[in-house]
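Excluded from the complex is one protein chain; the other protein chains are retained at their positions.
Each chain gets a letter, A and B, in the order it is written, and its residues are counted from 1.
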Amino acid sequence: MKLLELLGYYNYWVFAITLMIGLYAVISKANLIKKLIGLSIFQSAVFLMYITMDKVEGGTAPIIQAGVEGQIYSNPLPQVLILTAIVVGVSTLALGLAIVVRINERYGTIEEHEILDAD
Amino acid sequence: MIFVFALFLLTLLVITAIAIVRTENLFVSVMLTSIFSLLMAANFFILDAADVALTEAAVGAGITTVIFLSALALTAEREKRRAGGQLIALGAVGILAALIIYATFDKPRLGDPEAPVHQHVAPWYLEKTPEYIDIPNVVTAILSSYRGYDTLGEVFVVFTACIGVLFILGVRPPEQTATRSAESGGLRHHLIPQVVGRLLVPFIVLFGLYTQFHGEYGPGGGFQAGAIIATGVILYALLEGEGEALRAVPRSVLLGLVVGGALLYGAVGVVCMLMGGAFLDYSVLSADPVWGQQLGIIIIEAGVGMAVCGALLSIFHAFAARGTQP
Partner (left out) sequence: MLSAPLIILLQPRGLAWAGATAAALASFAIAVALTIAVLDGQTQVYAMGGWPAPYGIELAVDQFSALVLLVVTGAGAGALLAARSSIDQQIEPERQPLFYSAWLLGLAGLAGIVVAADAFNIFVFMEISSLSSYVLIAGGPDRRALPAVFKYLIMGTIGATFYLIGVGLIYMMTGTLNLADMEARLGDVTELNPILVAAGFITIGLALKAAVFPLHVWLPNAYTHSPHMITVFLAACATKVAIYVLIRFDYMVFQSKLDDHATQFAQFLMPLAILGILVASAVAMFEGHLKRLLATSSVAQIAYIILGASFVSESGLAASAMHIFNHALAKGGLFLAVACLAYHYRDLRLDQLGGAAARMPFTSAALVVCGFSLIGIPGTAGFISKWLLITAALESGPLGWILVAVILVSSLMAVVYIWRIVETLYFSDSAKGDIAVAEAPYPMVLVTWLVALLNIGFGLFPTMPLTLANASAALLMGYSG
């Protein structure tokens, strides 16, 4: 019981820490691809937050089994939202990478300060 | 036992994330990102989110990695070192993290059945789904019926990304930077991946189709299926070379899939309206509302699967073709 309580907060802490690791990469790295990797960590952290809140003690995945009464199910709604968010995340990444590829073609570099120097 | 395992996984997650940021080799970084996604998927599974775990594994660990790699092939592999500014960023980020952690103390603890999330809307879904729609997987029911409009929006997000990538990479590359990517010829000369891969591809596609049509009963559905099938085809492309894969599934077919999938979804909505219901109200599709709902969901899921698969493949080909053009 105590352990579960700790784990409950631990999930949120991991969310906060990974979120900030991602943000740190986005802010401090000069390499554009590295920035995008940071962005994807940043987004995954949010997924973790949503999924954490859908867990119900003693529950199981929200797929209703016929003939089983009184089964506790975890909350399906955050899962739906995150399914959507994952796909949105991939779309953004793909677009970002396409832009990086074009930047590399036009500037010959993917380092932020070198691009700034070039103009 | 499972808690210890979860703790272990979460800690591993943080370590991986730090490693991703620390490493200067982008290739390594991308590979670690893929591991990160897998860990995340395992975590989701522990937290009872089977559908999300499947998606995260297929999309995060599979497709994202492939797209990153093909972009890396077109740019540089190593990050350049740069000094300065990092301490400030670290400080700011640290403060924010402390703030968020502080806010967590008022949150309901993990798995608390009394938490507001589990009190309000969600029980209604769990209770009414058997009555209104009668399919076992509640996630699928919400995804494609109760919140079908969101999913429609999401299909259009993928669609936008697809047009976007095609549009942005649609210009002819300047001569001097057109480098040949290593994967253009495929892994044709390596015997073992060749044999194993050949064996795997049909199974992956089959599994994708299974996920597609079994989505109402078990975890799965259009997104997962689309992503898995796309992974299969990309594997084929890696083995046999870009051209071969395009011959098997030509580009126009892919674009047709994307457009067709998106239109199919919208068309179902309009048909519902024409038949006297609200937009995306599948109940009117058939005399029996429950059956109408099921029919609607199956068609919608097919549309989603088509659109996602087509879009992901088009994006992959857009990147891959960039390297091979002379």
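The rule we apply is simple: a contact is a pair of C-beta atoms (placed from the backbone, for glycine too) under 8 Å apart; a residue touches a chain by one contact, two chains touch by 3 or more.
Since the model is a prediction, treat every value here as computed from it, not as a measurement.
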item	value
Displayed chains contacting the withheld chain	A, B
Of B:7, B:259 or B:295, the one touching the omitted chain in the full complex	B:259
Subunit B residues touching the omitted chain (full complex)	99-100, 102-108, 115-122, 124-125, 145-150, 152-154, 156-157, 159-161, 163-164, 166-168, 170-171, 259, 262-263, 266, 269-270, 273, 277-283
In subunit A, positions touching the absent partner	19, 23, 26, 32, 35, 39, 42-43, 46, 49-50, 53, 77-78, 81, 84-85, 88, 91-92, 95-96, 99-100, 102-103, 106-107, 112, 115-116, 119
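Here is the rule we use: only the chains that are shown with their structure count from here on.
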item	value
Centroid distance [mean C-alpha coordinates] between subunit B and subunit A, Å	12
Subunit A residues touching subunit B - in the complex, by the definition given at the top	3-5, 7-25, 27-31, 33-34, 36-38, 40-41, 44, 47-48, 51-66, 72-84, 86-88, 90-95, 97-102, 104-106, 108-111, 113
Complex contacts: residues of subunit B adjacent to subunit A	3, 6-7, 10-11, 13-14, 17-18, 20-21, 26, 29-30, 33, 36-37, 40, 43-44, 47-52, 55-56, 59-60, 63-64, 67-68, 71-72, 74-76, 79-80, 82, 85-86, 89-90, 92-94, 96-97, 100-101, 104-105, 107-113, 115, 117-118, 121-122, 125-126, 129-130, 136-139, 142-143, 147, 150-151, 153-154, 157-158, 160-161, 164-165, 168-169, 171, 173-174, 177, 217-219, 223, 308, 312, 315, 318-319, 322
